[in-house]
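Structure in structure tokens, see below.
With one protein chain withheld, the remaining protein chains of the complex are depicted in position.
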Amino acid sequence: MSASENVAIPGTIPQAVPVRRGMPAWQVALVVLGGLVVAIAPAFVLESFPLFQLTMAVIMGLAVLGLNMVTGFNGQISLGHGAFFALGAYATAILMSHLDWSFWATLPVSAAVCGVVGYGIGFPALRLGGLYLALTTFSLAVAVPQILKHKSIEDWTGGVQGLFLVKPDAPAWMPGALTPDQWMYFVAVGVAGVCFLLCWNLIRGRIGRALMATRDHQTAAEAMGMDTATLKTRAFAVSAIVTGIAGSLSAVAVEFVAPDSFSLMVSITLFVGMVVGGVASILGSLFGGLFVLFVPNIAEAISKAAPGVIYGILLIAFLFILPDGFAGLLRRIAGRLRGRG
Amino acid sequence: MTLHRRALLSGGVAALALPNLAPAQEAPGVTANEIRIGSTNALSGPASSYSVISRCLSAMFKRVNDQGGIAGKQVNFTVYDDGYAPPRTLEQTRRLVEQDKVAFLFNQLGTPTNSAIHRYVNQRKVPHLFLATGADKWAQPKEYPWTIGWQPSYRTEAQIYTKYILEQRPQAKIGVIYQNDDFGKDYVNGVKDVLGARFDAVKLVSHEATDATIDSQIVTLQGSGIDALVCGIIPRFAAQAIRKVYDIGWKPMMFMTNVSVSGSIVMQPAGAEKGIGLITSDYRKDQSDPAWADDPGMNEWRDFMRRYIPDGELGDNNYTYGYGAGSTMIQVLRQCGSDFSRENIMKQATSIAPLEIGTLLPGVKVSTSPTNYHPIRHMQLQRWDGKSWVRFGGVIEGANV
Partner (left out) sequence: MDGFAHQIIAGIATGGIYASVALALVMIYQATHHVNFAQGEMATLSTFIAWSMVEAGFPYWVAFAATVMLSFLIGVLVERLLMRPVQNAPVLTHVGVFIGLLLIVGNMTGWIFGYTTKVYPSPFTSSGPLMGGLISAHELGSTAVTLVVLTLVFLFFRYTSLGLAMRAAAYNPRSARLVGIRVGWMLALGWGLAAAIGAVAGMMVAPVVFLDPSMMTGILLYAFAGALIGGIDNPLGAVIGGFAVGVLENLAGAYVVGTELKLTVALAIIIGVLVVRPSGLLGRVVTSRV
């Protein structure tokens, strides 16, 4: 995050092409190509069940990224991102199940709904810091499942029984016969990939630096002429949109939504994903998604009697070894390599 | 609207799912000396009190294996943790079916969790047997032929209470206190089924599982002049409700879900004398009831507990529940003979001749047929006399909803 010498001229749009300073074009091409291979290969290598797990991990990683945008990069603690995850999921589920919309058409609606609610939460967040904000967001996570099952909107949300929907089909023009699991994987990776790129672009540019400056020292940031209030509310909106889109993806991947799918545990899980992956790290978010999906299974393999206890122990042990999360490890390795070279 | 769509979606499934006997040797999940069975339960998280059911079932299959297994095959029972979260249930179920290649699924816990896999298992034609949930949506032999529940539905139970109220006090003002989830809502639906247009006069009060107490709700109900109260609440709140109703000197005709009527877990904590007159409708024997102290059926269960789960809490009625469900499953496996194909397992699961189980009340029998997907339809009203439950009236056969 030592981007201070790289000051962008106000008013310019950050470049869309991911070019790292000092990196030759062939290296960039290699990285992009490698990334694409890593992203696509699992669909043809893995069997359908591990592929489904990977799909869910990518979705969780995207949701963690959303949380990271506001908590990691902007320093506003949210313990309630499960609420946005739920909102996105229900937006998609209601539109697909009641109005027979296609999945793709529901994405903008889901993003808009979550963006508006996130923006709204951003306002009390301006007045409240630290723990008080944690309570506000936590309350949201408590309230959303209750609101979803309230009788006045039960006809739309399905109440406690939830809603069923169907995975999007692979389009007819796709070469070969993709199984629904393979197509779902591509959908998740595609949508998540776009969101990751956009977020990365946002963070590495002027806005990203402003977000982090606000996090690190709000008064100083204001003194430098940044409109921190606007930055913070918008950060909340962007964050809610990203997590909401992840919720939409999870709704179609699971093909079912119910209030019980979005208990407080979801918010806690996302938070764990963020801390484990690395606070304020984009790539770390993906690792966080993998962690929260696969580590509970490892815990269960160790002890059937009390898997929750083992998961807690594994989580704390991980944080002992890597207090900065996975991203901290990457940074240390990168630092060492640079020091050597 | 949703129902309609659901029916449409599953229509295709039903057409393909007519039982058709496959050669036994190709049965998935079955080898020369093993039958693999899968399940999910909340082994972690707030709902993990139900994990004792899995513990009981594992011990029962161990007993079967100790006694030589089923048709010479050992039963391999795998339970995965879903933390009561539907997306995890789907993940774990897919692991069981696709990776572990189990023959079938048995006694998975929860309504929302089973809902998440309802279509998946029916599309895959994996038997989804004797679910640990009292919802009534599992009995749809036409749309979902591969799914079958076990216990009487909560909704049927609420219907029985409501009919009883109408018989005893036709002019009663009815109130319902329920936990605001699928379990509690079933009691509301059951009352509604019977009352029809009169349902509008019913006072409904809900609480969340996270509430500290339900005192406020009880006070509200008393204040609205309720004289017949139906409770769809879990044990901790049931004990609170019984105590509070007594303490404030309120004497409604009070009905308690059979989930929360254990003598040692609910009635003694609430204060045995405070619950006098409480009515429930059960299908199980309560292990803490002195009436069953020397009952051969319950002694069989106690012997099993002593030998296979020596450190288990004898007061926990999830163990008697599990024993009943496990006994049903073992009966079905024995009925299969040597053909453990999914088709035959499903066929046997839906053709149980009336079966008595030691932990069920006398007169309550497990029976199924290809058109009857309600294994237990019988219940009997009983009233708390300060020491134990006293059965009254005959065994009631629950009506179809």
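Chains: A and B, in written order; residue numbering restarts at 1 for each.
Throughout what follows, a contact is a pair of C-beta atoms (placed from the backbone, for glycine too) under 8 Å apart; a residue touches a chain by one contact, two chains touch by 3 or more.
Keep in mind that what you see is a predicted model, and the values were worked out from it rather than measured.
Note that of A:V28, A:L128 or A:A229, the residue touching the chain absent from this view is A:L128. Contact with the chain not shown here comes from a single listed residue; of B:T147, B:T162 or B:N180, that residue is B:N180.
The residue from B:A71, B:L166, B:A209 or B:I330 that touches the chain not shown here is B:A209. Interface note: of A:S102, A:S139 or A:T230, the residue touching the hidden chain in the full complex is A:S139.
Touching the omitted chain from chain A are residues 71-72, 77, 124, 127-129, 131-132, 134-136, 138-139, 142-143, 146-147, 149-151, 219-220, 268, 271-272, 274-276, 279, 305-309, 311-313, 315-316, 319-320, 323-325.
By the touch criterion stated above, the residues of chain B touching the omitted chain are 44-46, 48-49, 51-52, 180, 205-213, 215-217, 219-220, 223, 235-236, 239-240, 244, 246-249, 262, 264-266, 268-269, 313, 315-316, 318.
Please note the rule applied: only the chains that are shown with their structure count from here on.
Separating the centre of chain A from that of chain B, both taken as means of CA atoms, is a distance of 37 Å.
Chain B meets chain A in the complex at residues 1-2, 5-6, 9, 43-45, 48, 79-81, 83-87, 90-91, 94-95, 98-99, 110-113, 115-116, 119-120, 137, 180-182, 185, 208, 210.
The residues of chain A lying in touch with chain B in their complex are 47-50, 52-53, 56, 97-98, 142, 146, 149, 155, 158-164, 166, 250, 254-256, 258-261, 263, 265-266, 296, 300, 304-308, 311.
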